[in-house]
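All protein chains of the complex are present and in place, except for one that has been dropped.
All chains are identified by letter, namely A, B and C, in their written order; residue positions are counted from 1 within each chain.
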Amino acid sequence: MSITSTALVLRGPREIVLEERPCDDPGPGEVIVAPQVVGICGSDLHLYREGRIGDSILERPLVLGHEAAARVAAVGAGVTELKEGDRVIVEPGLACDRCAWCRSGRYNLCPHVRFMGVPPTDGLMASRVRVPARWVHHLPDELSDAEGAMIEPLAVGLQAAHEAGVAPGQTVVVLGAGPIGLMILQAARIRGAGPLIAIDLADRPLEMARRLGADFTVNPREASPVDLVQEITGGTGADIVIEAVGAAATIRQAFDLVRRGGVITLVGIASEPTIPLSTNRIVRGGLQVRSSFRYAHQHPIALRLAAARRVDLLAPITHRFAAAQAPEGFQFVDQHKDTVIKGILTFADGREGG
Amino acid sequence: MSITSTALVLRGPREIVLEERPCDDPGPGEVIVAPQVVGICGSDLHLYREGRIGDSILERPLVLGHEAAARVAAVGAGVTELKEGDRVIVEPGLACDRCAWCRSGRYNLCPHVRFMGVPPTDGLMASRVRVPARWVHHLPDELSDAEGAMIEPLAVGLQAAHEAGVAPGQTVVVLGAGPIGLMILQAARIRGAGPLIAIDLADRPLEMARRLGADFTVNPREASPVDLVQEITGGTGADIVIEAVGAAATIRQAFDLVRRGGVITLVGIASEPTIPLSTNRIVRGGLQVRSSFRYAHQHPIALRLAAARRVDLLAPITHRFAAAQAPEGFQFVDQHKDTVIKGILTFADGREGG
Amino acid sequence: MSITSTALVLRGPREIVLEERPCDDPGPGEVIVAPQVVGICGSDLHLYREGRIGDSILERPLVLGHEAAARVAAVGAGVTELKEGDRVIVEPGLACDRCAWCRSGRYNLCPHVRFMGVPPTDGLMASRVRVPARWVHHLPDELSDAEGAMIEPLAVGLQAAHEAGVAPGQTVVVLGAGPIGLMILQAARIRGAGPLIAIDLADRPLEMARRLGADFTVNPREASPVDLVQEITGGTGADIVIEAVGAAATIRQAFDLVRRGGVITLVGIASEPTIPLSTNRIVRGGLQVRSSFRYAHQHPIALRLAAARRVDLLAPITHRFAAAQAPEGFQFVDQHKDTVIKGILTFADGREGG
Partner (left out) sequence: MSITSTALVLRGPREIVLEERPCDDPGPGEVIVAPQVVGICGSDLHLYREGRIGDSILERPLVLGHEAAARVAAVGAGVTELKEGDRVIVEPGLACDRCAWCRSGRYNLCPHVRFMGVPPTDGLMASRVRVPARWVHHLPDELSDAEGAMIEPLAVGLQAAHEAGVAPGQTVVVLGAGPIGLMILQAARIRGAGPLIAIDLADRPLEMARRLGADFTVNPREASPVDLVQEITGGTGADIVIEAVGAAATIRQAFDLVRRGGVITLVGIASEPTIPLSTNRIVRGGLQVRSSFRYAHQHPIALRLAAARRVDLLAPITHRFAAAQAPEGFQFVDQHKDTVIKGILTFADGREGG
């Protein structure tokens, strides 16, 4: 027996439709969730535009979405910590819990992970979705559904600041002030960093960065980020540079911004397969180039920090679309990169907050 | 007043002579040392061949050498821990002791360091050299002068294994089995790593690597390092890869050898200004690319481990030259890369050991 | 040649006087500072009451004080980064800069340190004090002298949170809400911790703790801290407990408050020579008992965070005394433990701020 779910299905590049799909009953340890608000992520747009992301290729129609606040609609056998009606968020990386990475606590690197909304695993932009209860977290009353949908990007930001080892009083540069860059910025601030410098080619994100705690912002079209950072640091360079764009130019620039002995952390996925880098600068500069991929153990922390109002999750949301207009929403967001910072889809009875 | 010193002076590419030079009396906190054995390092040869190394350019005649066992010949005012006749080694990186890097314990990154034997600072291939007592370490009776001269490369190896975070039971690949690679290998073994895999294009170094503890060796001309490591690790890849060559091919190969979530540590100085690398492999693989530059606080540890016979410092020494034949020695080493692993210069009364 | 300085001198338990003392000209690398505001610390009061603190015994009259904002009054030879009139703070632990601890960056553990205001080293409660320029930091314009005097206790708090490894979203308990406890609390909050729980036997400090960011406070005379923490953490216990009292009861209680695998960090100096502790609880609970002693490298961070208004340094200051009334001030603070949180002494022309 099963119910039906209205799902937002990507059939091919820029070919996206609402579709009725069956949703099976929850098995043991599973729940059915009814998403209320689902964020449109850069990787959703990437898939929308190109039908692929990295090595993951759209080979059959796929339900998009991995940033969701939801309500529990049904619970399977053995699920005791969730009940129908609970307000929740879903952690979309369904790791195997058995490999060496999972067992050592680094489940973001699980080679067997099924990541919702990335081929071939269907995502959360649907009215009903079956998920393992193990990856569902309670959404505190203090937080709206829109905020709940932003917990996933905040988790990305927290992981990046954690991997970078951000500490109080450090000078941190964030390259890119899109939704992920803004979350990294706030995560760095939460860890006591400062001064914080945000760099972006567009002014609207920089304005938002200042609102969310950047002490300095710079648009490389108008001024030199390297000069600014040299000035701020008395010629030393930044303690930490976090790259959240994925462009060859920003990745290379990270090496010009960081101080001797500093840490560069890569978050952005590059479109170019290789980028020429100076390994001698790494060796002679005593640098570390780290990476931050998705997150592990960050959702409960993100929820706690959000509920305590240590972070502003609503400010980056510039556009909202009803689920019924989701296809048009994707089209709009795709065509208005300069004005949209973050778009979200709101389902039926979502408590949006804000 | 001053005495004279017979010094090995590099005047230009491949133009090297023995020269009498004045050696000033030791000032306060200084000592005069009489080097007994000085190793010929790859960077000495690089300078010899090209008259430059990295950004350091030979602009005036330079005394080479930074790997020395010596005797104390005279002590300046205020020097209490050393006396005439003491057997010592010299740590050649004269850091400033005042900058942020020095004061936080990372003196290998001191921007004000004067590194002996690298332009514009004269080195240790001379019969008498004035050095600050602060950088002179006692050489234990258990160790010969030849072993003393190898403490500096061992310190490089220990730093690399430290920066890489080598731990017991880890699979560690060392790319390059020259003198530095062999020290890294031994340092990794000292930290309990295993299996250890050494990779080199020449067979003699690989033979030496096996003798010094490599569990597996591979010459890429004969077999695929990637296949070997995949087989050893059951398809997972190495926990740690340490690059001690500096070639584009080996640096790129490091990324094919390391496991998801593993650590690459760069030690080799590359001749190419940039090397195309896949940043996506760093991000999606959860990798860290670290570096190891020179050493900080490693000489006392190196001396302790050597005195306890935890390491074999003499095995890599394949050629010895009397100081009087130093120019011919450089020429020989330069022309016999395939047979020479490590050459040393022995001065007057050196106790060579072995 | 020398000028005179009006100094607050402790001659014996509760015997404190203002005295004219000569102040020598600054030697090379030294400066003369004119303190403007000097905080009265718990350790000053301890010395005042008992004529000793720990192993440090008052054997001759001593100038107290180690928390000072000052102006530079004269500079010695070779001092280039400071000039007359500069607003500064003084880091009072004059470490040797040469021992293994100093050279590895842990100068707070220097066995040769001369700590100003602790026997036998005179302190900063004087109109003129000669200090090494190396330990003098610029006070930013944004900060008042009163705030400057609080940088030292903030550095203690930052070190404690650093040693404890406080991270975002962690439940942190601070035992003791006196001036140091309040700084630890703020430091933990700066690192993103929460919920934060403050425990104290007096209500005024707890009120202050709530104002400075404690999410929960508890007075053990009124409710059980263990019950509260169990409730907040769902029975797990706190991730980190920082002890800033030094009483046997609170030290023992730390073990009842911390979770399995958690970290206890001891800051408070105990009056009892030994305290019975359950080592089995440490072993079976997988605990770490760390310590935080003074600070290393924290003053620049403290100044930066204070200037960025990430911390409130003025709130804890409940009482101010002019230097001329310093003896009465000490008496007052000594006799009004319940109402005084922090008292400061203001010299001549201090810019108090607030």
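We adopt the following convention: a contact is a pair of C-beta atoms (placed from the backbone, for glycine too) under 8 Å apart; a residue touches a chain by one contact, two chains touch by 3 or more.
Computed from a predicted structure; not experimentally measured.
Asker: Please pick, from B:Ile3, B:Ile57, B:Ala249 or B:Ala308, the residue that touches the omitted chain in the full complex.
Answerer: B:Ala308
Asker: Taking the entire complex into account, which one of C:Leu18, C:Val226 or C:Ile269 touches the absent chain?
Answerer: Residue touching the chain left out of view: C:Ile269.
Asker: For the full complex, which residue in C:Lys83, C:Arg211 or C:Arg260 touches the chain that was left out?
Answerer: If we include the chain that is not displayed, C:Arg260 is the one touching it.
Asker: Pick out which of B:Val156, B:Ala187 or B:Ile341 touches the chain that's been left out of the picture.
Answerer: Touches the omitted chain: B:Ala187.
Asker: With the missing chain put back, which residues of chain C would touch it? List them for me.
Answerer: 54, 100-101, 106, 108-109, 111, 236, 246, 251, 260-261, 266-270, 273-280, 282-293
Asker: Counting contacts across the full complex, list the positions on chain A that touch the omitted chain.
Answerer: Counting over the whole complex, chain A touches the hidden chain at residues 97, 102-107, 297.
Asker: Quickly run down the residues of chain B that touch the omitted chain.
Answerer: 158, 161-162, 167-169, 187, 190-192, 194-195, 215, 300-302, 304-305, 308, 310
By our rule, only the chains that are shown with their structure count from here on.
Asker: Using mean C-alpha positions as chain centres, tell me how far chain A is from chain B in Å, no decimals.
Answerer: Computed from C-alpha means, the inter-chain centre distance equals 44 Å.
Asker: Can you give the whole-Å distance between the Cα centres of chain A and chain C?
Answerer: 40
Asker: Mind pulling the residue numbers of chain B that touch at least two other chains?
Answerer: In chain B, the residues touching two or more other chains are 106.
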